[in-house]
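Shown next, in structure tokens, is the structure this report addresses.
Missing here is one protein chain; the remaining ones are kept as they sit in the complex.
Presenting chain A:
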Amino acid sequence: MKQPIANAPHEKTHIVPKRSKFASNLRQVKKEWQLYSLLVLPVIYLLLFKYIPMMGNVIAFRRYAPGGSVFGEEWVGMRYIEMFIQSSKFWEVFMNNIMLGSVTLLVGFPAPIILALLLNELRSKRFKKFVQSTSYLPHFLSIVIVSGMIFQITAEDGPINAIIRFFGGETILFMQQADWFLPIYVLSDLWQTVGWGTILYLAALTGIDESLYEAAKIDGANKWKQTLHITLPGITPIIVVLLTLNIGKFMQVGFEKVLLLYNPLIFETADVISTYLFRVGLQSGNFSYATAIGLFEALIGLVLVFSANYLSKKITGASLW
């Protein structure tokens, strides 16, 4: 009996002429003031903690004076960005960034897809659950713990060196040799993220229509062919979306992890843009210069994610927005 009365005002708005749209919106806001009141704190939060720092990036183009305004004192144009690009450190940290980012992407992106496909082939539900639960676990670990584990495992007295010695090799001081940083960084990243990365793929896999497999079996397709022609195309949209996101984040090499793991002995392979920025800005106090470095990094990320999104929309039709 008490039915659609509540909905009636909505339907009316369609026939209201355009110029009074503002008035009707205002009426709606007034009527729903309680709903709008819920937005007050979150919007203040976004403006204060997200948008003000965003505008604070402007000190990359202004000279900052200690104790002065968050937005700097006077315009200096591109000076700090030029300073960074021309500095001898630039190529070192830029190339390290690209090396760590691209190898992580190359190894870390396909790995969860493969793991999800393998998990999907398991017959035993319980074993599948068990493998999944275990592999999610590292995702919940603090980066401090992960770096602690890396130090312990690669230590002179750690298990990896124990294995090396068991097979008659020489002890390796992993964390003091520049050449070892890349593999340690990438493999530990793989260890921490691969299981968690499978969640979305597994969800997509359960969404594939069973009857497609039945039809394929009747046509005589074996498991491998089914995977190639049904399973993979079935999860392509999610692969594309995640790839786009990953490409966008490709410059954001794990700042905290590098900061915890590196030491001056291995700067030549471990130092990245963000850790360099950290040392220049917060340890040496060059705020404007460090902001310029950060802005440079953020803009590359933004360009990357927009171009990846554009390309994936063009090529596959799937995209983030």
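Here is the rule we use: a residue touches a chain if its C-beta (ideal position, glycine included) is under 8 Å from a C-beta of that chain, and two chains touch if they have at least 3 such contacts; residues count from 1.
Heads up, the rule we're going with is that contacts and distances are computed from a predicted model.
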### Task
Among "Acyl carrier protein", "Dihydroxyacetone kinase subunit L", "Multiple sugar transport system substrate-binding protein" or "Carbohydrate ABC transporter membrane protein 2 (CUT1 family)", find the name that the UniProt record gives to the complex chain excluded from display.
"Carbohydrate ABC transporter membrane protein 2 (CUT1 family)"
### Summary
By the document's definition of touch, the residue of A:M83, A:L122 or A:I172 touching the omitted chain is A:L122
### Query
Among A:I85, A:V103 or A:A155, which residue is in touch with the absent chain?
A:A155
### Query
List the chain A residues touching the unshown chain?
2, 6-7, 10, 25, 28-29, 32, 34-36, 38-39, 41-43, 45-46, 48-57, 59, 64, 70, 115, 118-119, 121-123, 127, 130-131, 133-138, 140-145, 147-149, 151-153, 155-159, 161-162, 165, 175-176, 191, 195, 199-200, 203-204, 207, 217, 222-223, 237-238, 241, 248, 256, 260, 263-265, 274, 277-278, 281-282, 287, 290-291, 294-295, 297-298, 301-302, 305, 318
